[in-house]
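Every protein chain but one is kept in place in this view of the complex.
Take a look at chain A:
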Amino acid sequence: MAVAGADPDERVGAPRWSDRLVVRPEIGSLLGALLVFVFFSVVTEQFLSVGGVATWLDDASTLGIVAVAVALLMIGGEFDLSAGVLTASTALVTAILATRLGWNVWLALAVSLAFALAVGALNGWLVVRTGLPSFIVTLGTFLALQGLNLGITRLVTGTVQVSGMRSTAGYESAGFLFASTFSLGGTSFYVSIVWWVLFTAVASTLLMRTRFGNWIFAVGGAAATSRAVGVPVVRTKVLLFMTTAGAAWLVGSINILRFTSVQANQGIGLEFQFIIAAVIGGCLLTGGFGSAVGAAIGALIFGMARQGIVYANWDSDWFQLFLGVMLLAAVLVNNALRRRAERVRR
């Protein structure tokens, strides 16, 4: 009865398409995105215009870059509450080095990347060494960074913002890479959309097609089991925290080069938006299950709803209600999916 080779077992037959689909974690978010897209396309006129599309894609892109990284981290079984405020910290480091010390922007960007990776490594190291919940550890980092952002900015500039990036050396070339626009059908799209798509593609390939991706699922699904079969649990988790910090740096760099100034209190509250996008995209809060593409779609839902509400001339307060309903629906769907996946057959 040994059926070897790549041929499918004949008893499987054609698996019902509904059974195949339901094990895809991103399926719920895809349906949600479709619903939001159709809804705002019908109730507003601008939403489906090229300019409208460019706007909500841009809104989704900077959220999506970090949300995808946070999704990998959540699949690996951990949280990061410091990712939102880190987007401001990295922008501040870049801006202070470039405008106050007169460094070349590229050098400033390299130093702020190193800073971000160090923060990520510290988060990861603290979590795996102490065994404390990452929720608490990164809440600490979140508060510490928030304080540092304000304190250092005020010390250096006397105000709570750093501006003047436009006149720094290397601004043109760095700005081209991170904050330029490209024209498509007569409308300009921000390059951040390209970064978002690229980042999602790389993250999804990493997750589904590489050894490291296999380890991410394993350490989030059952860390002790993974360790017992030789998966480097500590390394995997620390690298995931560093990836999240790296994504926050990318978004921080996009922001500072686009707006040429940064507020010290920026980024607060974003951490929950990242987590919400990842959960809408199918990530379980308990780890071991989820999708990078799903998180990108979760961010897309965010962008579409946020801009759609503006186009519909509604009060933006309704966005919070929408968010809450969306999150609850996503958690319920995810829970049902996991039960299905874990169902023990006798």
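The working rule: a residue touches a chain if its C-beta (ideal position, glycine included) is under 8 Å from a C-beta of that chain, and two chains touch if they have at least 3 such contacts; residues count from 1.
Assume contacts and distances are computed from a predicted model.
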Omitted chain (choose from "Branched-chain amino acid ABC transporter permease", "Simple sugar transport system ATP-binding protein", "Acyltransferase family protein" or "Carbon-monoxide dehydrogenase small subunit") - UniProt protein name: "Simple sugar transport system ATP-binding protein"
Selected from A:130, A:159 or A:210 as touching the chain missing from the view: A:210
Residue touching the undisplayed chain, where the options are A:40, A:289 or A:302: A:289
Absent-chain contact - pick from A:118, A:184, A:198 or A:228: A:228
Of A:24, A:235 or A:338, the residue in touch with the unshown chain: A:338
Contact set of chain A toward the excluded chain (per top definition): 1-6, 8-9, 11-12, 15, 23, 205, 209-211, 213-215, 217-218, 221-222, 224-231, 288-289, 338, 341-346
